[in-house]
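I'd like to ask you about the structure that follows.
Note that one protein chain is taken out, while the other chains of the complex remain in position.
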Amino acid sequence: MSEMIMPIVVLLPIVFGLTIPFVPLKSKKAKMFYVEGIVLVTSILAILMLLNQPTAEFTLFRFTDYLNVSFRLDGVGSVFVGICALLWPLATLYAFEYMEHEEHQPTFFMFYTITFGVSLGIALSQDILSMYVFYELLTMVTLPLIIHSLSREAIHATRKYLYYSLGGAAFAFIGVIFILVYGDTANFTAGGVLDLVALADKKELLTLVFFLCFCGFSVKTAMFPFCEWLPTAGVAPTPVTALLHAVAVVKAGAFACIRVTYYCFGPELVKGTWAQTVLMCLIIFTIVYGCSRAIKETHIKRRLAWSTVSNLSYILFGVILMTPLGLVGALCHMCFHAVMKITSFFCAGAIMHKSHTNYVHELDGMGRKMPFTFIVYTISGLALMGVPGMCGFMSKWALADAALTDGSPLAIAGVVALLISALLTAIYMMTVTVRAFFPGKDFDYSKLDGVKDPTWMMLLPFGLFVIAMIVFGVNAQPFVDFFTNIAMALM
Amino acid sequence: MDFANLMSNYGEAVAMILFGIGFSNLLLQKNLIKKIIGFNIMDTAMYMFLALKGFIVGRTAPIVINGVQSMEAYINPIPSGLVLTGIVVSVSVSALMLSLTIRLYERYGTLDLDEISTILKKEGK
Amino acid sequence: MAFVQNFPFFSIILTIFSGPLSTMLSNKKAKIWNMILIGIVCALNLAVLAFVISTGESYTYMMGHFPAPWGNEIRVGVLEALMAVFFCVVMFLCVISGGQERAREIEESKQNLFYVMVNLLLCSLIALVYTNDIFTAYVFVEINTLSACGLIMIKNKLHEGRTLEASVRYMIMSLLGSGMLLLGICFLYGLTGHLLMSNMQEAIANLVATGQYQIPLLVAICLLSVGLAIKSALFPFHSWVPDAYGYATLSSASILSSMVSKGYIFLLIKIFFRVIGFEVIIGSHVLNVLFIFGIIGMIMGSLDAIQENSIRRMIAYSSVAQIGYIYMGLGLGTTAGVVASIYHILSHAVTKALLFVSAYGLTNVSNNRRDFKQLTGAAYRNKLAGVAFTVGALSMVGFPLLSGFVSKVLFAQAAVGVSSTKMFFTLVALAISTILNTVYFMKTVIRIYTPMDAETEKEKGFTRITAKEDMGKAIAMICFVVMNLVLGVLSQPIIELIETGLAMFM
Partner (left out) sequence: MLILLPILLPIVMGSILLVASFVEHLKKNNDYQAESDQELSKIHLFSVAGLVVSAALAIYVGLQKGMSCTLFYLLEDLPIYFAVDSLSLLFVTFISIVFVLVGIYSCVYMKHEHEEKRFFGFYLIVYGVLVGLDFAGNLVTLYLFYEFMTLTSMPFVLHNGSHESTMASLKYLFYSMCGAYLGLFGIFVLYQYAPSLTFTAGGVMSVLSYNGNTAIMLVAIMCMLIGFGAKAGMFPLHAWLPSAHPVAPSPASAVLSSIIVKCGVLAIIRVVFYIAGPSFIAGTWVQYAWMTLSLLTVFMGSLLAFREPIFKKRLAYSSVSQVSYVLFGLAVLTTTGFEGALLHTVFHAFIKCALFLTAGIFIFKCHITRVSDLQGIGKSMPITLWCFTFASLGLIGIPPTSGFISKWYLALGALQSDIGAFRYVGPAILLVSALLTAGYLLEIVVNGFFPKEGTEIKSYGKEPKAMWIPLMVLAGLTLGLGVLPNGLIEFISTIASSLF
């Protein structure tokens, strides 16, 4: 019966999330507890589930005989569940303080909680159709979160997000159908579900379809040329940008790419074909392009968003290498980047929330006023740069290891791109730090009166994230072992 | 091209030509009345075609006269029936079209459909 | 013979005679009578459906005393019964949804005439669905056209000129179509000597086997397909659609968009399978033409919709695109494609009616202005309509759990089974069309959920209404949403019904 926990984990936040605007709780505090309660219970259940590792599958409902929505927990899924389950409660806590003065809080938290369930749904999906269903749902439930402020900008951003996402999904859909029709089974199977011997005459076609499908899913992962939406979506409240656009939504895209590549079409089909080459070129370009745009960008959240664009392509780079090591690298970066980016976004959010500034040049001298926030920001920046001893280094290491084991010129170009991007990261992260702490001799601090560090609700997540970044960085072996186990199943 | 075949079926050929004339009138004429006329030509051509198909030289209407019951003596009554049904249909359609035309003419003082469209656009409703 | 087997005939007769009856009743009574009538017809057809499913085979029902090949016949199979039931249900909901608009827009004295048209339309639809005689089909096609025209032109206080013009345009297109249809039928009759579908099929199979009259047969097939394609507003014959759907009163618009054109398509499918034989059709390459126009329609319809500034005309253009989907499915030339098309007929009918009803709900609270600017925040003024529109829009976009998704899956699956060129075009067209749909539908959804500040709202005199104030629409919307969900989530039994029905066609 242990498989019953899967639908519970998915549906609990969705169902209870829907009740948030309607619960008759008067005080704000009570509502906060209610929301945090839902999220925490879900997280705890999710973690219990991870510990328990149910092997059976659970079918939620059937479209037709062979099309259904069903859940099964496997290695890659566990990783994604783990990321969501650990980050969501903290992010919610953060959101309470951040959203204090915003309108429509109940609606916001409703969708915020539902999104949790949907993300878990993506992670737990057993087959590509289920994943697609949750993937589309994710787009829809995150929509109200982005549009939250209902300003002209927000609406514009939402539209862009929507068009990109659904457009991508439309192409991904082609791949979904092919897997349903040609796959031996629709369920995710390590190494792919296509019988390459039987489908020998369709190889070209399937490669093309894989290409379309990968591009489709990579829209959410903001691969060039589909990356414009992500920075634009930065108008959303920070907890949304942080959690969704650094963790859940974009990682869902990466996760989907992993699923499609390793568990549906299979590396064997695509490896060495034009599809791999073209995708890899795009990805490598994105890695550098994202960082360059980040440097040019002066809006702090958009800068981080561009950084996300670049970092997400690290993950895709691992994916597209099509080797078990590449998958290890991709998973590593998926986990570690989640922690790093959520931290930097939260810092940015805290800064914006406390000082009502949006642009990098307005941050001068802020380091003295919000020391904790900026120290955390700096640490996350160092981690993103890949300073050894921080988690960013480990994932870079894993990716570079995978690429060089592969040894093809493009893969090596990818490593170079990683390093260039690391340098650019140093530029766009560290300028902020340095200027915040050293604004120049004649800086007038009285301008910043009233700016101070946020309360414990924001600081607690900070602290935990910093610890996580260092622990992952210093002791990455258990993670790598875990990921290697997952990847070995592909062999 | 086997013109001999065409010549022996000149009736059908004429029907087709008429159909074409009617069809193009209905499609291309701007004047609504001419359109309706075109429609009528088209339908009539069709009835002619049907009637021709239903008629076989040397046979009579399917009414038993003089006790001749041989199948060979009579034509199939169904095409004629179809023609009649068709006429009913086309008459009612014509009637409807004419009434519509009258109402449009009353309202806009023109029979040109394109002009009516322009007027409507100007009204902006 | 079981008594149930009479029911199709009863329903045709009942509806056709209720027409004159409605003219004599007062407006209110006519409405009530119609509701009851549609209910009865629906029940009758449900019984038929149950019967056919239980026996597992189709039956023919002789009209009068002449046996085949001379007499007129009705043929009942699973698919026919299903369509009939479906049309009844949608008709019922469309009629009750538009009560307020009818009262407002149509002249007092002409209101009962509306019900006459509805009766005739339903009658012709059911007859089209059931008939086994191709000439009868033609006659009912004409009745269908005439009553649809009546529905469009019925004296509308708001847009009289527009509706008149639209109905003239509609009539002209339809007449072109029916002219070709009739010619096609005459050709076939000339070739086969029969009017009953089953007999014609035998004769044609014979012709094909012997290789006689190939060219006339091909011409006939073309005439039939093109004729019905014109009537069902396949691109590029859609110029009448936006005006007709956009300006007619609500019930008319939803009835027209969700059923009238679908009736023709169903007839076409029937002709393909029951008269000519699907194999012959595939061999004739007519399907390729339909396929191409279907695909172009999908794209062009959406592109037009994107440029449109009026919500109703936008929905109308979207219909053009959706008809394109259906023809594309047919054009694939496989049974799977046809199943997908039929499923899409259902799904689109439900969705499009829902969209029209909710769009009216939204414009009603925006001073009946349908340009997008005025719709800002309309979803807050009429909450149910907002939700309903969103559901409809999502279904159009092919969002999972809604009917549009299932038909999209079916189309795509069908496409994967065919030759690579067609498959490629289908899949890419599906993807592009999805994106385009997203663009205009979600744009609208976002627009209606963008709040308008209270002052402007007051200034413009916008009102707020609750579901209770317009029960008819509320019920219709809820039912349509539920049907949408059912089609989206529990599609399996329906697909199976369609498949068995198609098998019975063969």
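Think of it as A, B and C in the order they're written, each chain with its own count starting at 1.
Quick note on the criterion: a contact is a pair of C-beta atoms (placed from the backbone, for glycine too) under 8 Å apart; a residue touches a chain by one contact, two chains touch by 3 or more.
Please read these numbers as outputs of a predicted model, since none were measured by experiment.
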Omitted chain's touching partners, listed by label: A
Sole contact to the chain not displayed, among A:Met4, A:Val23, A:Leu423 or A:Leu460: A:Leu423
Candidates A:Thr405, A:Thr455 or A:Asn485 - the one touching the absent chain: A:Thr405
Touching residues (missing chain, whole complex) on chain A: 368-369, 371, 382, 385-389, 393-394, 396-397, 400-401, 404-405, 407, 412, 415-416, 419-420, 422-423, 426-427, 430-431, 434-435, 437-438, 440-441, 445, 473-477, 480
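Here, only the chains that are shown with their structure count from here on.
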Core chain by centroid distance, with centroids computed from Cα atoms only: C
Mean-CA-position distance for chain C and chain A (Å): 43
Gap in Å, rounded to a whole number, between the CA centres of chain B and chain A: 67
Rounded Å distance, chain B centre to chain C centre (Cα mean): 27
Chain C-touching residues of chain B, taken from the complex the two chains share: 19, 22-23, 26-27, 32, 35, 39, 42-43, 46, 49-50, 53, 76, 78-79, 82, 85-86, 89, 92-93, 96-97, 100-101, 103-104, 107-108, 113, 116-117, 119-120, 123, 125
Touching residues on chain A, where the partner in the complex is chain C: 61-65, 67, 132-133, 136-137, 140, 147, 150, 155, 158-159, 162-163, 166-167, 169-171, 173-174, 177-178, 180-182, 205, 212
Residue ranges of chain C touching chain A (in the complex, touch as defined): 394, 397-401, 406, 408-409, 412-413, 415-417, 420, 427-428, 430-432, 434-435, 438-439, 442-443, 446, 449-451, 489, 491-492, 495
